[in-house]
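Removed: one protein chain of the complex. Kept in place: all other protein chains.
All chains are identified by letter, namely A, B and C, in their written order; residue positions are counted from 1 within each chain.
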Amino acid sequence: MSVSNLLENWSQFRHTHPVDDKPHDPYKWAMSIDLDACTGCNACSIACYAENNIPVVGKERFQHGQQMHWMRIERYWDEDGREFADQGAQFLPMMCQQCEAAPCETVCPVAATNHTADGLNSQVYNRCVGSRYCSANCPFKVRYFNWYDYPTDDAVWPAEMSQQLNPDVTVRSKGVMEKCTFCVQRLTAAKSVAKSEGRIVREGEVQTACQQSCPTGAISFGNLVNPESRVHKQWQAQQVEIDKDKQTKDEKEEGSELRGYRIFEDMRPYPSVMYLERVRESAV
Amino acid sequence: MIDSGIDRRDFLKVLGWSGAAVALSGCGNTSVEDGKETVVSYVEANDYMIPGIGVYYNSTCAQCDAGCSINGRVREGRVLKLEGNPDSGINKGKLCGLGQAGVQHHYNPDRVREPILRNGNKGETITWDKAYALIAEKLTGVKGEEIAFLSGGVSGHLKALLGNYLESIGTKNHFVYEALAPVGVRAANLKSYGVALPRYRLDKAKVVLSFGADFLGSWISPVHFSQQYAQFRKGMDGQRGVLIQVESKMSLTGANADRWLVVKPGTEGVLALGIINALGTTSGEIAELVKPYDHAHVTKETGVSASQIDKIAALLKLRSPSLILAGSAVEGYAHGAQNAAAINLLNHVLGNVGKTIEAPSNVPFPQLAPIVGSTASLKSLNDGLVAGQYKVLFNFAANPVFTAPGAFKFKDNMAKVGFKVAFAHYMDETAMQADLVLPLDSALEDWGTQVPEYLADGMQLNIQQPLMEKLHANTRSMGDILLTLLKQRRADEYKNFEDYYAYLRGSLLQNKGALGAGGSDDDNFWNEALTRGVLKISSSSATLADKAATSGLQLPKAETADAKFPMHFIPGVTASLRDGRHANQPWLQESPDPLTTIVWDSWVEIHPKKALELGIVDGDVVEVTSKSGSIKAQAYLFPGIHPDAVSVPLGRGHEAMGRYAKGYGVNPFGILDAIFDKETGELALHETRVSIKKTGARVLIVKDEGAAGGMQMGRRIALRKTTDQVDLSEEV
Amino acid sequence: MYRFLRLPILLVGLFMAVSSYAANDPQPTLTTEDSLGPEIQQPIEFPHNRHAGLRNPNDPTNSDPLKGGMEIDCQYCHTYARRSAVAGIPPLQKCIGCHQNIESVRNKPRIVELFKYWDAKKPVPWKKVHDLPDFVRFNHERHIKRFVEQQNRPTQEACGYCHGDVKSMTVARRQKTLSMGWCASCHEKAHPVTAAGGTPVGDQAYWYSFQKPAAKPDASGVVKAQGPNDCWQCHK
Partner (left out) sequence: MKDIREDIAWVKINQDVMKSLENPRKLYWVILFCAICAFGVGVSCEIYQYRTGMGVANLNNPQVWGLYIATFIFWIGMSHSGTLLSAILHLMHADWRKPIYRFAEAMTTFSLMTAGLFVLVHIGRLWQFYYSLPYPNERGIWPNFQSPLLWDAMAIFTYLSSSILFLFVGMIPDLAIARDNMADGWRRKLYTLLALGWEGTDRQWRNFRVTYLTIACFLIPLAVSVHSIVASDFAMSQAPGWHVTSFPPYFVAGALYSGCAAIITLFIILRYTFRFEEYMTKSILKKIVRLTFAIAMVWTYLNAVEFAAVWYSHDEASKAVLIQKATGTYAPFWWGMIFCGSVVPLVFAFERFQTNIPVLFATSLLLNLGMWLERWMIIAPTFSHGLYPWTWDHDQWPSMVQWGMVFGSFGWFTLLFMIFCKVFPSVSMYEVKEMVYHRTLHLKKSEAAEQGAH
């Protein structure tokens, strides 16, 4: 705790998107979600509830918009005014995009949300004072605030239900912000195992809860800097680069035939989640 | 995994780790504290039991009957989370939301904990001994035909044991009831393919034309089909599979289709025959059959345009093999089985049988094979109840008071039985009517075996084992209860089996050879079986009929609309709530319906055009009235439904079953008319006609979707390309 | 005439001086001074000194319990610490394993009590002595790997960093503050990532989560790095 410490370590405290002097090494967690494979079945969302001790708020609070689902499945319709949804709907799993230059991080007055060396956007519950500025500045609105004290609420976790709580994840009390962590408790456990064996985490060794449950395997998650990882290969095949706000492939006049994109890329949050566009058959 | 001295069963007792001490991390102390909390150590521990590190055990999911194998994470003696078991060919490590909510079935605060003797609305707790004695007493002097046993679908050793018990009390009245079972499809398949459920191979198909089969949501084995679907979408040779869904109300699968075709309810078979006609590749009997189904006729009946029919026919011709599915939406009519048979015909015409329709495995142990439920059996039970035929009624794993169609008046009829025993997890609607309620172990505390009806990956026997010690001391395993009851009758025969576990282990070991482990040591075999959670058994395949059966195939003429009840009523089946037996699992209640994103409540889906006509807007409370009753629910304008139909999802509207289920939504079962499939005698779920009326009240719909209502408002959020715009060849 | 201003000026000056000193303190304040926790009543008064304490050199047979310990390694009983984030409490079986063969103390009241639990197959309800707030996740395994296995520190020393001098206690009692600044003060110190002579301790994967190591070895030939400073290391 010193001014010099503050000045010297500032860049470490407030590490933003990859810069040349601090590349992501050896980990950069990232995700890719294939919207063509996503069926909108909600298994991921429920897996997230189970893994991360997310409170079920009940009907009344849901009505007030106080739901806590870290992972929500959005359903979009065609907007061309057709009579029937005859091209089906479009589903989009949305959770914290773990932005590299996260809008939420810069505005938190107490630095409760930071960037980790792994390229995650951390949320430190016990530091949070609940100003909710991060949520106000989040373009994706994926941060959820504890409007009530759920751990002591018997409707949410009666004694029996509370035995299901995952001891690796803190149960958030009232007044703090929370959001998807990319299942950091699983990452930490996997890294600890790998570290003891003197290696880095292998591809497939760690899965997020949503990825693990997804019946169609639409979600892949892994270490973007590991060339062996599926995520790395996907990002590369889709020519999506993490530190760009406009991908080279999209600059072509005729557009790209690749499906990879990131939401609100042009606002420069540099999200760590790449989506693959949904495909629809043109022959029918 | 299990490697040393402690027996698997004792292990649970050893793990006497106090649950409460570690449960609510995060709301306890906020600063360093000393000497406040108690840490409880193991008394004895195995090497692999390390506090803070999860142990994984395989078991079988009991949330639906697809038979997915689960992998439960256990820490400090508490099961925390369920994942899929990678060793199971059915779900290959994946698990749907419904399955994952199984922990909330186990930890549900509203479970029945003691045997209850009920008298009207009052109940007193009694001991198990007293309960058993009471059953014995009530059964004395009662003839076998005066006893009825109602159950859901059962398989495995429980089925064998149950069969033995019924035999011992001399009754043949075993009614196996499932409110939502593909009975019509089974019947049609038997005629078309020679088997009730062939193996569907979506992964091998290039085109899937599905008539109302919600295989991604709730149909037969959704997790398995979802995995096949992923493969199908990736396609072969870079050619992505095409899914066309034909139905009157959009299902989850419909929402994922390349083309979703809305048809007039009940005319799916007509469209299928129309497509055969448009293919023009048939001759003889079939050609004769489809001749009347020209474009004009089909368009008039179904509402599908001629050009669309031609497009589909062209696509089916071009890309082979394809797969045509007849699902639950087509069988819910008085001509449901016929409908399905007409659709199955397409598979024959396109030569898919044997390619994407494969022969299923036979179950080598018929005594373990599942008995599948139907609504027809509920009807015969109900008829018996009306006639006052039964003096004792047992109920297990079914909730007919909730799920029987309103026209049955099941609750009233059930009251005529002198002594009603319910084996129950919760005080559900049926248990509320019972005289004796016997609490069951949860599926995560219980032993068992299961043979799924749909053997997605060859014959397998699923093992169910407890993932943790019992939560409540006075619940019992259904197996143990049956064994005790059997001992009342045939003490000699069963005296060697101390409990259901011993029975299970004994009979599996007895058949070790047939289970493919002839040479191995008993303990090794047993431990191996428990570790893997599934026993894969080699077995012969059934044979498929190679010729299409067209005889007797007849679809009804278009009917005239009923002036009083002009609308078709489609009970919606959602992936998470199904027939409502899990409505008390809060994750499922709060998990938004994928299509409407509504939570915690029921809704009436109405097409916007129809709504405009009737002056209904989102959130208007409308009354849906059929001949058998009426329900009131909020209207939701939905572009995925036929304008002449309304749909209300099943599963909500409980009047009992605890805090998370009671009082949320309405129960559409209650307004179903008693109309039956002419061929199978099955309840025609979709045949009810209704009228809808605004009540004048309006509510705010509780849903996840925001004010933009599923629009992206020009922001690039969920993007889409058509196949001619993408290059999928380089994808990983 | 401005006498009335003297006191305020003095106070303001004092405040500014103190706070600027505190704020500009170049060294992390090491709050290593002991902060003794309360004494805790345990169901059985376990004598750590007797088990882990140093042997009495004058008593080679170790017969007098008051005079010396048995120098049992901490990890002999606390075996989970090196394998899990949670140290846990040794299973009762562990105690019995030895004590069923030690007839000499079999009739001591504490041992009788112990066997009572064992015969009833009931766990002993120990009270938690080092109870961190629930949002703090200390990982025992990592610290043992780091100090005991990689740096070859004696177990008692490594455990003692946080648990204090347990070998001299009967019932364990908290000796360190275990507050965040106290933890951080150690994480802000540079610890070796190479052994003397520059041999790396583990490879990059081992110390990646630490702060950037110094480019050059220090005078003793050891490259040092500070411990992890990322919030999510301990809070999640």
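Following the convention adopted for this analysis, a contact is a pair of C-beta atoms (placed from the backbone, for glycine too) under 8 Å apart; a residue touches a chain by one contact, two chains touch by 3 or more.
Not measured: the values here are computed from a predicted model.
All shown chains touched by the missing chain in the whole complex, by label: A, B, C.
Across the entire complex, the residue among A:T106, A:S196 or A:Q239 in touch with the chain not shown is A:T106.
Across B:D34, B:E705 or B:E731, the single residue that touches the chain missing here is B:E705. One of A:V176, A:L224 or A:V240 touches the chain omitted from the figure, and that residue is A:V176. Listed by residue number, the positions of chain C touching the unshown chain are 1, 4, 19, 22-23, 28-29, 31, 179-181, 184-185, 188. Seen across the whole complex, the unshown chain contacts chain B at 700, 705-708, 711-715, 717.
Residues 1, 5-6, 14, 61, 64-67, 72, 74, 94, 103, 106-111, 127-133, 135-137, 139-141, 144-149, 174-177, 264, 267 are the ones on chain A that touch the missing chain.
Convention: only the chains that are shown with their structure count from here on.
Chain A and chain B have centres, each the mean of its CA atoms, that are 32 Å apart.
Put simply, the C-alpha centre of chain B and that of chain C have 53 angstrom between them. Counting partner chains per residue, chain B shows two or more touched chains at residues 25-27, 30, 52. Residue positions of chain C touching 2 or more other chains, listed in rising order: 85, 133-135. Put simply, chain A touches chain C in their complex at residues 1-5, 9, 12-13, 25-27, 114, 116-117, 120, 122, 124-127, 168-171, 181, 184-185, 188, 191-192, 194-196, 198-200.
Residues of chain B that touch chain A in their complex: 19-20, 22-27, 30, 52, 75-76, 78-84, 91, 93-97, 100-101, 103-104, 107-109, 111, 216-217, 222-223, 226-227, 229-230, 233, 240, 242, 244-245, 250, 252-262, 311-312, 315, 471, 575-576, 586-592, 594-595, 597, 599-601, 607, 609, 639-640, 659, 664, 700, 702, 704-705, 710-712, 715-728, 730-732.
Against chain B, the residues of chain A that register as touching in their complex are 35-37, 39-43, 45-47, 49-51, 53, 56-59, 62-63, 67, 69, 72-77, 79, 82-92, 125-126, 149, 151-152, 155, 157-167, 169-173, 209, 212-218, 230, 233-234, 237-238, 255, 257-259, 261, 263-264, 275-284.
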